[in-house]
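Apart from one protein chain that is not included, each protein chain of the complex appears where it belongs.
Chain IDs A and B follow the sequence of writing; residue 1 opens each chain.
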Amino acid sequence: MSDSTSPRRSAAAAGRRAELAGPAAVPGVLGGPGTRAGLLALALAAFVAFGVAFTNQLVLTIGFLTALYICCAVAWNLFSGYSGYISLGHAVFFGSGAYAAGIVCEHLQVTGNAIFALLPLAGAVAAVIAVPFGLVALRVRRHTFVVITIAIFFIFQLMAFDLNTLTNGTIGLDAPFLVWGPVAFDQRFYYIALALAVVTVGISWLVKGSRFGLQLRAIRDDEDRAASLGVRAMPVKLTAFVISGGLTGIAGAVWFYFIGQVFPQSGFDPIFDLTVALIAFLGGLGTISGPVIGAVIIMPAEQYLTSSINDSYLSQILLGVLFLAVVLFLPNGLVPAVASRVRSWLGTGTAAAAAVPGVAQPVAAAKGAQE
Amino acid sequence: MATELLHAVVNGVLGGGVYALMAVGLTLIFGVLDIINIAQGVMVVLGAYLSYALSVHLHIDLFLGLLITVPAMFIIGVAIQWAFIRPLRGSERTAMSLLASYAVAIIIEGLLYLFFGASDVTLTAPYSNSTVSMFGFYVPDIEIGGFVLAAAMVGVLYLLLYRTRFGKSVRATMQDRTAALLVGIDVNRVGALTYGIGVSVTAIGGMIFGATGPPFNPNSGYDLISRLLALIILAGLGSVGGALVASVFMLTVEAIVDIWQPTWAVAVFYAAIVIVLLVRPVGLFGRQAARAQ
Partner (left out) sequence: MTALLRTEGISKAFGGVQALSECSIEVEAGTITGLIGPNGSGKTTLFNVITGYERPDEGEVYFADRKITRLAPQRVFADGIGRTFQLTRIFPRLTVMENMLIAAQHTGTASRGRRFGNPLARAGGPADRHRAMELLRFTGIDGHAHALAGTLSYGQRKLLELAYVLVADPTIVLLDEPAGGINPSLIHVISDRIAELNAAGKTFLIVEHNMEFVMGLCHHVAVLDYGTVVAAGPPQIIRDDPRVLDAYLGIAEEDDEPVG
């Protein structure tokens, strides 16, 4: 037909190309690699300093729980955030890790510092449980998946109640006594939890940048399309599930040692799942720093609430309200929302940058246009 | 032995009928709104407590009290859906609605603790203890009454779904939301009303559960929701008839197992899901999801 190289046409095309090229917006945590490394070092230093700066038991306990939940939320996010399969049954791993440690300590009479040698075992037990759990649960679509995780969670709570010879039923298990002074106890546990959190964040970071992580995230966006391009969905999902579960199991064992006891409702607590999910959602599903920031905000707030409001039911209501607020007002989490706000404030806002949190919209618009 | 078995079957059917009502509500909500109403369990407990309040403080008969609690729960349901579920947007809508309804559940549970305390209560009526004799064992009148009521409600729901225009729009929305929109169905209204209906049946379920089941407290919702979820997964999410069949069947099986091994009877529930999911991931009566995830 007509000549496609008319001057008007190519000028327009070139103009459009230039406009679209724009500054490349790198999604995720803001700043270049140098800034990021600097911020990271600063954050780490702050966390480390925290442990020696404070000797107040309550403060250190809050610190311990925050670090622990950083680990749990990052581990949860490693699976649920990256793959898009929301799990509300991770308490299974947490509790299994706690009980594994408890059962071995009791039956093999492990005492003193040797109990920490059992941490890898707790992780391994949780990881092993994740295999059949995952094989059953990951064959189904996302809706059913969540429900299955909840159902499996209840099964485990039930087993904790009923397998009396192993788990001591409702009475629960006690952790071996550690001959550490009270302040040393809190401080050391804080650092143990912190170390665990750092390792978990490290693994999460490694996974995100790896080929395996890419496949996981592709599964999140369009599992069928990913499969048709050669991504082997089940092994990928299962591996993430196992890693996530194993790390959560270790956290469970650490928690058990700290608190000193575990019984069915504490080891398998639905509030655990809700809290972990809330933290990850608040921070930003699928981001690395999101769960960290979420935990740092939520855990101290939650502990402060439960200790100052004597009514635990009221704090439960408030937790629920907080959750609703996050879900309703920050659907993509803090980190992406803040990141895009900062980016547009810094003036690098092209359509690309501004649209980062609202990714759903262009997709929906395109689909709408096509319909 | 045969008598025990028969008794178990009767118990299973009676109980199954009640669960069927609640499970149907749950699966309808899923079918129309694409969300899993985790709060359904605690709403049953809420319904039970409402009946309790009416019975103990206002001396209103349990069955008559339903005339108040059912509309009340319906309104509560519509309000919750409108306030917390409908505004959800974004790519993670399903996950968020799940978490939102989980949050609503713990809020309601907390409120129940606040208003009613943590101790066990039960619903009683002057006729709670009268029984009917059948085949060599006794069945409480109230259980039969409850079953009849539940069955009648399921019948009403069936008529609503298959014989009214509203029901047609519900079924259309369940099959294809976009197509329903295109033919002029107010999908939002259908969604809100369905949620209200799905929740209002919990008022009935709650009363029967409170009157015929073990003593309950605000924490009882977890056990309930786990069973209801198990039932609708087994049946296949969105399958109304399947929910009916699965409820009656599983409750009966559980009752039979209960004869030999009471503590593990509940495990039967969960074992069944695992087995079914291994064999048929969409559930016994489910179809492949029409919607992408």
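Definition applied: a contact is a pair of C-beta atoms (placed from the backbone, for glycine too) under 8 Å apart; a residue touches a chain by one contact, two chains touch by 3 or more.
Note that the structure is predicted; figures quoted are calculated from it, not measured.
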| item | value |
| --- | --- |
| Touching partners, among the displayed chains, of the absent chain | A |
| Omitted-chain contact residue, chosen from A:S80, A:S96, A:Q187 or A:Q215 | A:Q215 |
| Missing-chain contacts mapped onto chain A | 1, 4, 9, 12-13, 17, 20-22, 24-27, 206-207, 209-215, 217-218, 220-222, 225-231, 239, 286, 351-352, 355-356, 359-360, 362-363, 366-367, 369-370 |
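Keep this in mind: only the chains that are shown with their structure count from here on.
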| item | value |
| --- | --- |
| Where chain A and chain B are represented by their mean Cα positions, the distance between them in whole Å | 32 |
| Residue ranges of chain B in contact with chain A within the complex | 30, 34, 36, 38, 84, 87-92, 94-96, 98-100, 102-107, 109-111, 113-114, 178, 222-223, 225-226, 229-230, 232-233, 237, 263-264, 266-267, 270, 273-274, 277-278, 281-283, 289, 293 |
| In the complex, chain A residues that touch chain B | 84, 86, 88, 136-137, 139-144, 146-148, 150-152, 154-155, 158, 162, 223, 270-271, 274, 277-278, 281, 285, 311, 313-314, 316-317, 319-321, 323-324, 327-328, 331-332, 358-360, 363, 371 |
